[in-house]
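Entry: chain A
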Amino acid sequence: MLPIGHYLFLGLALFIIGVIGVVTRRNVIVILMSIELILNAVNINLVAFSRLYGDVAGQVFALFIIADAAAEAAVGLGIIIAFFRNRETVLEDEMDLLKW
Partner candidate 1 sequence: MADEPKEKQPSPVPAGDKPASSPAAIPPPKPAAAAPTGVTPPRPAVPVPPKPPVQLQTPLNNELVGRIRAKFGPVLVEAIEDRKQAILTVECGKLAEVAQYLRDEEKFDLLSDLTAVDWPKREKRLDVVLNLYSFAKNERLRVKARAADGEQVPSVAGVWPTANWLEREAFDMFGIVFTGHPNLTRILLPDEWQGYPLRKDYDIIEQDTSWVKDNLGIESGQ
Partner candidate 2 sequence: MLDQVIFYFFAAIAVISAILTVTRRNVVHSAIFLITALLATAGIFLQLRAEFLFIVQIILYVGGIMVLFVFVIMLVNLDVAVRQLRFARQKWVALLISLALAAQVGLMLWSTGKMPGQGVPVLAAVPADKLPLNSEAVAKSLFETYLLPFEIASVLLLVAMIGAVVMAKKRT
């Protein structure tokens, strides 16, 4: 493997791109996808350290994160579908039901 910094830097880049996506995009689906990016960035770090120390615990945690991402995607997309049925929009700044 390469020095650990490479992986950390890659993780950082993906993380920040994900954060930018989450805060700037209006489409909720894209926001969810950006969250997936963030989770991936974390996974890269975990796996890199796992490799560094030769301990698979990091990979196990990455597995948990993937499971969590699956759960999040399922619920999130379920919400989106339910919302789209009612309001015919997938834009987060139009999701202002509480404002009424």
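Candidate entries met the following condition: all candidates are chains of the complex that A comes from, given by their letters.
Convention: contacts are C-beta pairs under 8 Å (C-beta built on N, C-alpha and C of every residue); 3 or more make two chains touch, one makes a residue touch a chain; residues count from 1.
In this text, all values refer to a predicted model and were calculated from it rather than measured experimentally.
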Which of the candidates 1 or 2 touches chain A in this complex? 2
Along chain A, where are the residues that touch candidate 2 in the complex? 1-10, 12-21, 23-27, 29-30, 32-34, 36-37, 40, 43-44, 47-48, 50-54, 56-57, 59-60, 62-64, 66-75, 77-82, 84-85, 88-93
